[in-house]
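Shown here: the complex without one of its protein chains, the others still in place.
Right, chain A next:
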């Protein structure tokens, strides 16, 4: 996949690049408004990650140009501004998703994958990992073609794992993904272990092995 990361904070820009490159994606960067507008207009990308507050201009204007040029790229807005009006304005202008700083790279990656699925398969929205197949439209998971009954959280967990396959997900990241702000109510993340165990039990013994424990208290979804 080919991504454009339009972000003027170089440290953040580079971190996003590092994270996304692990899957062998091509990442190009734009560090100001001019560069972002230019690259977005000239080249084609699968997904553009667009910071609204670029020092020299607004990411929303880049978005307008993109839509005028009828570019196919999926757009995810990243912004420090979490006001609802900005969110709506961005989505109204044709952005595919909106994520507020600070965010987890795993969360961003998961959203990118969702945008890609919708764009690529034209509404089919299928995710696959070996014998595991997920229809994200009907929120159904299959193993070897057989439906497995997952709770909402177990389903979200599985999608999150597959979106970030090969990467370590700490319990904090998982908790935030599944429960958002309310995850700070938890004194410990022991029950994530419970959710993961339940998920493992519902998968076949073979697919259950994909969920591996990494370090002290992290998980990794990976083939042997």
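Everything below uses one rule, namely that contacts are C-beta pairs under 8 Å (C-beta built on N, C-alpha and C of every residue); 3 or more make two chains touch, one makes a residue touch a chain; residues count from 1.
Simple rule for what comes next: contacts and distances are computed from a predicted model.
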item	value
Hidden chain of the complex, named as in its UniProt record, picked from "Cytochrome P450", "4Fe-4S binding protein", "Glutathione transport system permease protein GsiC" or "histidine kinase"	"histidine kinase"
Contact residue for the chain not shown (choose from A:56, A:182 or A:206)	A:182
Omitted-chain contact residue, chosen from A:26, A:41, A:80 or A:126	A:80
Hidden partner chain, residues of chain A it touches	9, 11-12, 15-16, 18-19, 22, 80-84, 100-106, 152-153, 167-168, 170-173, 176, 179, 181-187, 191, 194, 214-218
